[in-house]
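Here the structure is laid out as structure tokens; the discussion comes afterwards.
Of the protein chains in this complex, one is absent; all others appear in place.
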Amino acid sequence: MSELLGHYNYWIVIVLMMTGFYIVIARPNLIKKVIGLFIFQTSVFIFFISIAKVEGGTAPIIEEGISVYSNPLPHVLILTAIVVGLATTALGLALVVRIREAYGTINEDDIHVQDEER
Amino acid sequence: MDMVLAVLSWSCLLGGAIFLLIGALGVLRFPDFYTRLHAVSVCDTLGAGLVLAGLMLQGGFSLVTVKLLLMFYFMMFTGPTAVHALAQAAMQGKLQAVVDEHEPE
Partner (left out) sequence: MENLINDVLLGLLMITGFAIVRMKSLLGVTMLTSIYSLLSASLFVVLDAVDVALTEAAIGAGIATVLMVATVALTTDEEKVPRHTPLLPLLVVMATGAALIYGTLDMPHHGDPLAPAHRYVADSYLHDSPVEIGVPNVVTSVLASYRGYDTLGEVTVIFTAAAGVLALLGYRTRGRNIEAAGIRKQVVLRVIAKLFFPLILLFALYVQFHGDYGPGGGFQAGVIFATGFILYALAFGLGTAQRLIPSQLLRILAAAGVLIYAAVGLESMLLGGKFLEYRVLADDPIAGQHLGILLIELGVGITVASVMLIIYYGFVSRRH
């Protein structure tokens, strides 16, 4: 039983990841797509941080009398990834704003129709 | 002494949790925006305040307690401000409150 439950965290993360993925591929609204990507990337963050956890460990700030720490390396990777992730999300949202100004809509289906009419 | 502190802090924590639960129930069950805000403000001040007080009692005289006190101080400002701003925004947006028409005679 514990053999299976040991991966429980990862499974939930995969469900979250697939939720974001589903929004990206199934919803025509561009803002919703960006939010789907945001959810996807946050779930990747959770995945990395879950890997970094060591049973019985504490935050990797060296202190007297503590010997078990969680792995600091994924923390570093994700710390910078969050800020970069926001910067790229902002770029995506800026593109959405410009698409709205050019097409008058942010619905992917409507944009395709307009493109075919041209 | 330790016993008294433990009992006090746990009753604070439990009380805070109960208030948070009441607030959450209120948000779900109340009929319109304004009454829901009323429920939320209970969460912010009493619920979070009691939980913080309980944690302070657990922390004793240490740096942690000072940080918790600061958090408490900020919560007392930000919570009511946020609720007030939301209510005022709703008023400006001309959101009507749900009023019970059948007044008792």
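Should a chain be cited, it is by its letter among A and B, assigned in written order, with residues numbered from 1 in that chain.
Going forward, a contact is a pair of C-beta atoms (placed from the backbone, for glycine too) under 8 Å apart; a residue touches a chain by one contact, two chains touch by 3 or more.
As the structure is a computational prediction, the values presented were derived from the model and not from experiment.
*Asks:* List the residues of chain A that touch the chain left out of this view.
*Replies:* 6-12, 14-23, 25-29, 31-32, 34-35, 38-39, 42, 45-46, 49-63, 68-76, 78-80, 82-91, 93-98, 100-101, 105-107, 109-110
*Asks:* For chain B, enumerate the residues touching the unshown chain of the complex.
*Replies:* Interface residues of chain B facing the absent chain: 74, 77-78, 81, 84-85, 88-89, 92.
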